[in-house]
Every structure is written in C-alpha cells, then in structure tokens.
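Structure below; questions to follow.
The block that comes next holds subunit A.
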Amino acid sequence: MSRSPRISRRVAAAAVTVALAGGAAACGPKSGDAGAGATPHSGGTLTILNQDPQDKFDPAREYTSGGGNVPSLVFRTLTTRARINGAAGTKVVPDLATDTGTPSKDATVWTYHLKDGLKYEDGSAITSADIKYGIERSFAPELSGGPPYFRDWLAGAQNYQGPYKAAADAKTGKGLDSIETPDDKTIVFHLNKPEGDFPYLATATQFAPVPKAKDTGVKYAEHPISSGPYEVVRNENDGTHLVLKRNPYWSTKTDDQRKAYPDTVDVQSGLDPAVINQRLSTGSGADAAAVTTDTNLGPSELAQVGNDKQLAARVGTGHFGYTDYLAFNTKVKPFDNPKVREAIAYALNRTSVVNAAGGSSLAEAATTFLPNQSAFGYTPYDPFPAGRTGDPAKARELLKEAGYPDGLTITLTHSSSNADQYGPDIATAVQDGLKAAGITVKLNAVQDSGYKQTIHSIKTEPGFFLAGWGADWPSGGPFLAPIFDGRQIVSDGSNFNSAQFNDSSVNDEIDAINKLTDHAAAAKRWGALDQKIGQQALTIPLFHPVYKRLYGKDIRNVVISDWTGVLDVSQVAVK
Partner candidate 1 sequence: MSEHLVEVRGLTVEFPVADSYVRAVDGLDFTLEAGKALGIVGESGSGKSTVAFGLLGLHRGTGARLTGSVRVADVDVVGADDGELRRVRGELAAMVFQDPLSALDPYHPVGDQIAEVYRVHRKVTRRAARARAVEVLDRVGIPDAARRARSRPHEFSGGMRQRVLIAMALACEPRLLIADEPTTALDVTVQAQILDLLHDLRAETGAGLLLVTHDLGVVAGSVDHVLVMKDGRAVERGTVAEVLGTPREPYTRALLAAVPRVDAPVHPVDKRGPVAAVAAGTGGAAATSDGGDAAEAPAAPVSGGASAAVGPVGADGDVLLEADGLRREFGRRGATVTAVDGVSLTVREGETLGVVGESGSGKTTLGRMLVRLLDPTGGQLRYRGQDIGALGEKALRPLRHELQMVFQDPVSSLNPRRSIGESIADPLRAAGERDERRIRARVGELLERVGLDPDWYHRYPHEFSGGQRQRVGIARALAPEPKLIVCDEPVSALDVTTQAQVVELLGELQRDLGLSLVFIAHDLAVVRQVSDRVAVMRAGQVVEHGRVDEVYDSPQHSYTKGLLAAVPVLDPTESAARRAARAGAR
Partner candidate 2 sequence: MSSPTGLLAGVAQVWRRLRSQRAALTAAIVLAALVVIALAAPLLTAIEGQDPTTYHDTLVNSASGGVPIGSFGGVSADHWLGVEPGTGRDVFARLVYGAQISLLVAVGSTVVQVLIGVAVGLAAGLGNRFLDHLLSSTTDVMLALPTLVFSIALMAVVPSGFPRPVLLMLVIGLLGWGGTARVVRAQTLTLRELDYVAAARLGGSSRWRIARRELLPSIAAPVITYAALLLPSNVVSEAGLSFLGVGVKPPTSSWGQMLSTATTWFRADPTYVLLPALMLFATTLAFTVVGDAVRTALDPRAASRVRVGTKGAA
C-alpha cells in the first residue's frame, strides 16, 4: 500500500450505497413513538420492504455502518452502535464484549473480553477464536466485499489471503498473528499504527463470530450461524427473500441494545421504490407492520404525504452524515485557477440543485463539507456567500479576473443514473444555474456501473464532476482526511482526494486532531479545519440529504439514530 503510515485514522467514505444495501441505518423521528402511544410488546411479524436484496448475507462480505440494520439482527459484533434516537445514537457501545475495548497506551493494541453466556443459534458457545476466524475469512478473495480497514490496520495483514489459502500453504498456516486469543473469552488485536477509532471499526459484521466447523465458504451466506436475536430460516435467491425467526439462545441478559420484539422478520426485496412506498402508505394486511430500510420517500410521494396528516405522522426523518458536492480536479485546466472555482461557487444556484434532489425536505443546502451534525464537528460557514440562488454578477467579475471576460465553457461529468444523486437531474440543475454567469456547461454522462471507478481513479479523473461522501462511522476524521489529506492521494487504487490537494499545514492539523482523545474537542477542531479548507474552493458542497422513511401503521417504538439516519429494525415492535 502506498498510503502513508503516519495517518492515524483512515476512514471510510462514500459507501452510502453499499452501506444501505447492507441494511444500514436509520434514524428516527425525533419523536420516538409516532406510530402509537402504546408501549411495545413482543410478538408478531415485522415485514421489511426493500429495493436491494440482502445479498452476500455473510458477515465477511457485508460492508455496513455500525453493523448494519438487518444484518445486526443476526450478527452480533464486539461493539455496536447505540440504539438511541438522534445524536446520542452516534456513540459506540459494547455488544459481545464487556466494554468498547481496552487500548494500549499508544492505541496500537486493543483488548476485548467476551461477556458470559454467549451462544449461537445451535446452543454452542461463542468463543474469541470464532471472532478471530470470522475476521480471517474476510481476507479470502472468495469472500470479498468488506471494508478495507482490516488489511490496512492489522499488523502483517497486507498480503494475507484468508484461512482457505493459508491452510493449503503450510508456511503461513497459523492464520493472522496480529489477532491473539489467549483464552476463549479474550481477544487481542495488534495494529500497525495507533487507531483510536478501533471501537468504531469493531461494530462491523466482520467482528461477528463464525464457527470454523460450520464455515461453508461462499455457501455460508445461505445460512450464516446466528449470534443475534434472529436466525435465518429462509434465504431465497441470494437474499431477495429472507425470513428470520427468533433465536432461542439469544437473551436480553447479554444484549442490552437490541429489543427484538417481533417473533418473525420477513425481508422482501427486489421491489420498485414506488411500490414500496405505496404499500407502506396503503398498509393493508401484513404491510401494516412493515418498514423499509433502504427506500426514501420520493419527492412526489412527499407532496402526497404533506396532504395527509395520518400519513405524515408515519414518516421517520433522519440524517446520515453525508455530503453531495461538486468536485474539481485541480490538475485540469481551468480548474487549477482558484478564481474559476470560486466563480463557479458563486454562480451556483443551490435552490435548483436542492429541488432537483427532491426539494428542501429531502435535501438541505450545504455550504460546509462536514455534514450538519455535531458528531462530525459541524460549524456553519459559507466562504462564498451568494444567497440561495447564486450571485452571477460576482461570478462574472471573478471570471474576468481569471482571464475569461467572455464567459467560459466547461464540462461536467456525471453518472448516467440518478440513483445516487450523481446523475443527470443534479447535473442539469447545476448546468442551468451556471448559465446566468456566462458559464456554459457541457454534460458528460458516464455509465453508472463505471462512474465511481472513473472519478476515483487518478488516471481517469475528470476535471469537474459530481461526487458524494459519507463516513463509515460518525466522526470528523473519516470525513475530512480521505478527501483533503495530501498523503492519501492514491495513484494505483481508489483515490478520494479528487482535488489532489496536498497542504502540509492541513496534513499537520489532521495528525494533531487524531491525537486528541476528547471527541468533543476534536469535533471543534475538525469544524475549524473544514472552514479553512472550504476557503480554497476545492469542492463545492451542494446539499446534505435527509432521509424520510414511511412505516406501517402498526409500527411502534421507532428509533432513528444520527449514526444511520433510518429506523432501527432491532428496536421496532409490531404489537
């Protein structure tokens, strides 16, 4: 890996789709009991209506934020996200482990102890070796898909290929040396660098225990052995239809996070978003006790919901830390000229963009790169104040200064699909907005399947394009560092520092903040750093998306944390 080992906290990003597909998060209405005032009871069947199937339902292959939504019903991990409404839900709490981990002094060694009485769905005991094995198998190329941190952080894991290859190869047959299991209850991780965010990582499904004897490789996904409140009783068409029922060996005594009220969970996917929302709003039959973990209300549905008080009461609003932005490649003319970038920033009509993204209820206009949540260190600022609809005059002035008195023609690259908000809808809104400032925008659509690879590779990166960034866990570091840390410019892999910005003062500040252990203090300085970088117009933040999710009329105990932004299915009751 060419990445600098000095970076202490490398974080994930842009994984929103992946995270959602994995069943990520949900956040809830700040008004927890919107469904009904009654107290939640056990029993009944919860139906989950989704677009994306729970495919690759294997803890090694999931890429989740905080353990995911549906996956966390089956997989318990060392730590997990707090299942609490709002900002309090951005905290890490113990799950299988007794605490969130004991770091060594320099945070390179992390030790966990398992709780007593932990059992799999078959009644056998969960051991620390199973957790080690679970992590090891995530290195197998057959089981690809998980987050990159294990390979990056664990000592000596760089070229490890998982237990299957290793078994065949006598030399490395011992597995990963950097994970120690001195006894059945203890597991120790040796990192190659200090990582204060390790407890956040330990929420990932790769930290779920996998009994070696039950491992069937790629077929494990059909029936992974449950450590959580539910076990898989049916898995059709690679997660298109998943039926979970209560795991008798799971107990609230060892799990204070998951409530698991329903007896059965029926996950139906492959549905059209319009159908999902229509079914939720109609709520006939089993749909009355249904939720969705991946489908937002569309703009048109929002317009409808607005006219119906009863429906409006069944909408959960949440925020997942995410920013959609215009990215510049400063190695490409004319975007090497700060004045040009500033002119574009001034000219931009954010109202059009927000409308294109679904209106002000689904997207909040952004002027900061950090999401508007305190956990990230959000500090409001606007380096190029041009009002909501842009300041064409100011933009023309800047263009003149930049040497383009007669206007400018540039190309905006975007995805062919609107699915991730990198698509033609946003692009045309930007295009139309810049028209007034004499900037002619040509649109260049890249096929969706190749879009992210195109924009996140130094070799193919266009000059001006639509991008977005989300964090794998709620913290300022993973949000800013990959984008603006000059040492994280990657030449042979996915590069997220699109501006290819390398400023030693910024790099030093990132290192300094990473040393802080006080999350609140760190957040403040992340906010300040964000403002400082923002002045350079390396990116133009467009908006932060808002999640509006409809749920069925029998749904109770709605919890939406700011970690995931969507309703947490482990807390929901249907009775």
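Heads up, the rule we're going with is that a contact is a pair of C-beta atoms (placed from the backbone, for glycine too) under 8 Å apart; a residue touches a chain by one contact, two chains touch by 3 or more; residues count from 1.
Inclusion criterion for the candidates: all candidates are chains of the complex that A comes from, given by their letters.
As the structure is a computational prediction, the values presented were derived from the model and not from experiment.
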Quickly now, which of 1 or 2 touches subunit A in the complex? Give its number. 2
Per the contact definition, I'd like the list of subunit A residues that touch candidate 2 in the complex. 274, 298-304, 306, 349, 351-352, 354-356, 358-362, 389, 416-418, 423-425, 427-429, 431-433, 435, 443-447, 449
